[in-house]
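Here's a structure for you.
Note that one protein chain is taken out, while the other chains of the complex remain in position.
Naming follows writing order (A, B, C, D, E, F and G), and every chain is counted from residue 1.
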Amino acid sequence: LRKHFPEIVYAPGKTEGELRKIVHSFLARDLPLMITRLDPERAEGLLREFPGLRYHERARILTRERPPEGRGLVAVISAGTADLPVAEEARVAAEYFGNRVRTFYDVGVAGIHRLWAVREELLSARALIVVAGMEGALPGVVAGLVDRPVIAVPTSVGYGASFGGLAALLTMLNTCAPGVAVVNIDNGVGAAYFASIINHLVEEENGQKG
Amino acid sequence: LRKHFPEIVYAPGKTEGELRKIVHSFLARDLPLMITRLDPERAEGLLREFPGLRYHERARILTRERPPEGRGLVAVISAGTADLPVAEEARVAAEYFGNRVRTFYDVGVAGIHRLWAVREELLSARALIVVAGMEGALPGVVAGLVDRPVIAVPTSVGYGASFGGLAALLTMLNTCAPGVAVVNIDNGVGAAYFASIINHLVEEENGQKG
Amino acid sequence: LRKHFPEIVYAPGKTEGELRKIVHSFLARDLPLMITRLDPERAEGLLREFPGLRYHERARILTRERPPEGRGLVAVISAGTADLPVAEEARVAAEYFGNRVRTFYDVGVAGIHRLWAVREELLSARALIVVAGMEGALPGVVAGLVDRPVIAVPTSVGYGASFGGLAALLTMLNTCAPGVAVVNIDNGVGAAYFASIINHLVEEENGQKG
Amino acid sequence: LRKHFPEIVYAPGKTEGELRKIVHSFLARDLPLMITRLDPERAEGLLREFPGLRYHERARILTRERPPEGRGLVAVISAGTADLPVAEEARVAAEYFGNRVRTFYDVGVAGIHRLWAVREELLSARALIVVAGMEGALPGVVAGLVDRPVIAVPTSVGYGASFGGLAALLTMLNTCAPGVAVVNIDNGVGAAYFASIINHLVEEENGQKG
Amino acid sequence: LRKHFPEIVYAPGKTEGELRKIVHSFLARDLPLMITRLDPERAEGLLREFPGLRYHERARILTRERPPEGRGLVAVISAGTADLPVAEEARVAAEYFGNRVRTFYDVGVAGIHRLWAVREELLSARALIVVAGMEGALPGVVAGLVDRPVIAVPTSVGYGASFGGLAALLTMLNTCAPGVAVVNIDNGVGAAYFASIINHLVEEENGQKG
Amino acid sequence: LRKHFPEIVYAPGKTEGELRKIVHSFLARDLPLMITRLDPERAEGLLREFPGLRYHERARILTRERPPEGRGLVAVISAGTADLPVAEEARVAAEYFGNRVRTFYDVGVAGIHRLWAVREELLSARALIVVAGMEGALPGVVAGLVDRPVIAVPTSVGYGASFGGLAALLTMLNTCAPGVAVVNIDNGVGAAYFASIINHLVEEENGQKG
Amino acid sequence: LRKHFPEIVYAPGKTEGELRKIVHSFLARDLPLMITRLDPERAEGLLREFPGLRYHERARILTRERPPEGRGLVAVISAGTADLPVAEEARVAAEYFGNRVRTFYDVGVAGIHRLWAVREELLSARALIVVAGMEGALPGVVAGLVDRPVIAVPTSVGYGASFGGLAALLTMLNTCAPGVAVVNIDNGVGAAYFASIINHLVEEENGQKG
Partner (left out) sequence: LRKHFPEIVYAPGKTEGELRKIVHSFLARDLPLMITRLDPERAEGLLREFPGLRYHERARILTRERPPEGRGLVAVISAGTADLPVAEEARVAAEYFGNRVRTFYDVGVAGIHRLWAVREELLSARALIVVAGMEGALPGVVAGLVDRPVIAVPTSVGYGASFGGLAALLTMLNTCAPGVAVVNIDNGVGAAYFASIINHLVEEENGQKG
């Protein structure tokens, strides 16, 4: 059924043996491979056994190899260091799904001038993945600047009344700026997948027309 | 900035006088008009004063006139009678934003065969708005059947542990099926806007190519 | 003890008779008077009986008379129509406490250019009361633009996952921009009081010096 | 009082010494024994001391020996690897309580065709234990396919807005499909017990009649 | 698919016209009819138009006529006056689904001797529906007394920290007594349906054997 | 001010050095000493340095020596092994505060006959501390049996929807049986203190009279 | 069983007819009578029919007649007008249960000097019922001043982040001052009952001794 995009393997809950078997079977069938939420220790074990793989440390993703250059731009936007693991998960996944990706990683709402400065560049993206923890206000502000789909990803980054990402999640759901839809807390992969569907749709309909 | 789509007027919190002034000013400038979340009583008052308007009762939306036939299909999917106000809000708004809309209004997960039966028809939509209250499982199941963007709208319909739509919202955020993004509870208009951006993007990029 | 500012009477939970007695006693002693959260029906009754009073409808506040022109500027900032009752509560109360007030009532984050345009004017305020419902992102953005105390007031305006102002409250508590402190949901009076303390402190210390 | 089924020993909160004493006393009286929620480290210690025991690793259950072949079919259904510990807890416990068990472990709602394929086979079960984390939509869909008691077990598997199983729990409580009742998050044993009561009831009433 | 039991019509969200059409169509096809959650005002309108119907006031259910005497006993147990609407909803629905019902309506845990006194009588039921608001402790205590399926129904009855039935719901999910499964807050119909499936299962398997 | 009872030292958040200084100063002034919530590792260090002390392992309390035999009975009641740490905290603290204590440690509501059996013995206590995790139903049932103050202590014992003791806390607050008041989750010491105040009050007033 | 105190009739959920029958039966048997949570409309109906009764408007309680002068002092303490309905419920109920009651109704923590001023007078009470909404800090401060049992009653008074009394409830459960136990939000009757048990205990033990 779901034929457009290669598979995603979710590491948590799988034993080492199960992961090894999965990697082996993908390589044997020469399929693209992406294992997400993989901790460094288990990644190291797999890298030792299967030398062709590549581990994206901050994104905690294991892939087979560099994906081919994608088509159609997806922007990944975030505010600061702490949200990088989720932003990078989105970036690596989006590239894996065949998109071209551009990152904007230091444009938080507390220093709105930095976002303002890149405003024109944002307009070239077909879809924008906006990653934000703590207050989670960034997606709403971005959506006010562009008229492209903004996929908001709350992160569990924060402390106190951030309640593991709940604060950012609620902010994003309540944004006054239309053009925002939200995925689960920390779900960088889900945002990348959603952006890819949109990008793919454009390609497909263009193809039918062209 | 936000130039692609006509304006949306949100009725709650506005006085009768303010609404009247808004309608007058839109008509005077011959602009498209859509007032959302308008209760029947206040709608009646405006209809009496401005005879050209039209009130969509279940959607609780006041518009100026029938919008021109749209381009690019958007599907609006829901399970039953109780979710109709939100589904209709999405439908009316999507038409207002210039999309062609097709509705599937009786396809809940508790009778999965009905959804299964229309599976092929869903594939012709560029974006799918899936409206569900109570358990909110429908968007995830739909996303497993199609590879198009699914915009999930939880509704506040339900009782007991539905907690005003929270249960449906959480279900949708946690769906295992990739390809789902979520808007606020009861936010039919926001889902319609998001679908419209996607649809518009395809048109625009097609236009550039064609 | 609390000598700097005149008293505040909180209407909810008081009977008509109790309110009438309070008004009478304040007038008899020629004291300043402010009754908050007073519904129009009960206000009307009091206005009929005590003709010198004034009812601020949107703020739902009853005061004795226009307060004397205040000293030291306090800004009251909000995004749209729906938050006006709380913003107006803050404005009327701040004037009652002897501040000069300037309002900025249409500068939401979804249209960031409007806020950007008034940036210089905000700098002349000694304290800024920023009122926002739904996503509640405005105070953080304002605090990024000025280096004056920003008093954030979440409002209960919104629907769905706004949970009666909880979403806005959490956003404000989690803002990345330093310089923001938060009062209770809908607490316009509390924000006005806090701004007044700051303003008064400057006056007092200036006085001691000058 | 509660005579039908053998005892369940719940390991958390018990010291090593207490567990050893319990095992000893059960063996001495030649009673069936099942210790649940037992971590591998403590299990190992008991296995060393009492060689006849058996540890079910994924289920985290220690039993005395293989139970005799049960009567009356109970189905255990789940979606994927991550929910296996809870599904296995249900399976091992159901066998311990004297039921025949059949497992369906890869039938999530995101790939509804796999569930559809086994639909007929589900009908042979007297009770169905459906285990699901994250969105928790599986029990409702299963209940739409069969007219047998569906015992829903939410799991704490997930991240972000799954809130430790709360999302799945709410989904299951709000399901539109009648025929679903819910036990506590991760309570595989409780579901097995409930299924056993139903199964036993049929046996008993059959016996009285036959 | 779901063939064993007659249909349930859920009134909330349906217009008067829709309800009238539904009643008409059921009567025309001579089908059993049960409309739940129907307020007295709308019930009265329907009773005037369709004289053969019967309105169960406390249960807020409209049925066509007395159902035939059922087979297999279902017990409905509750503590006091305030929970009666939900208990009665369960009773009327269980009779509609073809069960024989016996009610125990004054046996709360605060006066445990009254429950103790009817202990033997409870044992004759095939399934026990236990309805409780506020603290919700009754199902756990009942399950400790009998070894039959206990279907727990939390109610929204209570105040303060009962949070609309949440307290009772959590109590029931956390009960230490095995043999309890829970349905949604106030869901008397769902509990009746679940009890009916169990009862029907016994009848069916008995039939096959006998 | 608070003269009746000796001091309580709360260990969490204190450094080793601070604890050592506290113990030293109490011993130097020959004061009674009770340190609560002390982990075994830190207890061991203090025991090595100050040989006269005593560590109550399950209660996680360090005291100076056996307190003198108390006057006036306090009962401590709980259901099972898992709640013992909190029940023991209450017992040790109640003895430290000069009460005579009797424990009833295996009387959960799921086996109501065991509680029923000790009913008469409970009546001799001046105050009853009832400790319960998970569903937390025990205090309400006890309060239905005796007409003495029941001090309910929810514990954080449980899993899933027990939410760290929240479920038990809500149950206790909502109990229908009058005569129950509640302290914080796991607050065995607080319950002991409250029981001691009651017991002391009786002694004091007796003394005045006698 | 529960013999010490006369009965309490809880009005919500009872029909007019049921209430009338209850009053009639109590009067016929010449029993003391207290109906709580009775709205003025229904009270008026009963007063018309049964002339000897008395309705306590703010407490929303109907009683038969003035109770005899009680023995042993119970203090009822609260901060302001808004909490009066709950404080009065506690006062009327405590008198009904045979206690002597003294009220302190204007001693909130924001003006700590007023509480300080009555400090000595508080010491004469055997139990103190402290009623507080909003922040709910009063019981902890009172418990720091006296060494008698403080029964804390959170009220649902407040707005915004008071969440229907949840804020006050949590404050009271977390108080650092030992000697506080908490009843349900708005449960003035429950607090009065608990205080009465304590007071009765003193009388009883005094009696046995004297």
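Going forward, a contact is a pair of C-beta atoms (placed from the backbone, for glycine too) under 8 Å apart; a residue touches a chain by one contact, two chains touch by 3 or more.
None of these values were measured; they are calculated from a predicted model.
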{"item": "Chains on display which the left-out chain touches in the complete complex", "value": "A, C, F, G"}
{"item": "Touch with the omitted chain, as defined above, among G:Pro85, G:Gly108, G:Pro149 or G:Gly188", "value": "G:Gly108"}
{"item": "Candidate in contact with the missing chain, chosen from G:Leu19, G:Ala168, G:Ile185 or G:Ile198", "value": "G:Ala168"}
{"item": "Contacts of chain G with the absent chain, listed as residue ranges", "value": "79-80, 108-112, 116, 134-137, 140-141, 143-145, 158, 160-163, 166-168, 170-177"}
{"item": "Touch residues of chain F, complete complex, unshown partner", "value": "1-2, 10, 12-14, 18, 154, 156, 164-166, 169, 184-187"}
{"item": "Missing-partner contacts on chain C, residue numbers", "value": "1-5, 8, 126, 144-145, 147-149, 151, 169, 173-174, 178-185, 189-191, 193-194, 197-198, 200-202, 205-206, 209-210"}
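Throughout what follows, only the chains that are shown with their structure count from here on.
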{"item": "B-C against F-G, pair bridged by the larger set of C-beta contacts", "value": "F-G"}
{"item": "Which listed pair, A-B, E-G or E-F, duplicates the contacts of B-D in over half of its pairs", "value": "E-F"}
{"item": "Intercentroid distance (Cα basis), chain F paired with chain D, Å", "value": "36"}
{"item": "Where chain C touches two or more other chains at once, by residue number", "value": "111, 160-162, 166"}
{"item": "Touching chain combinations (by label order)", "value": "A-B, A-C, A-D, B-C, B-D, B-E, C-G, D-E, D-F, E-F, E-G, F-G"}
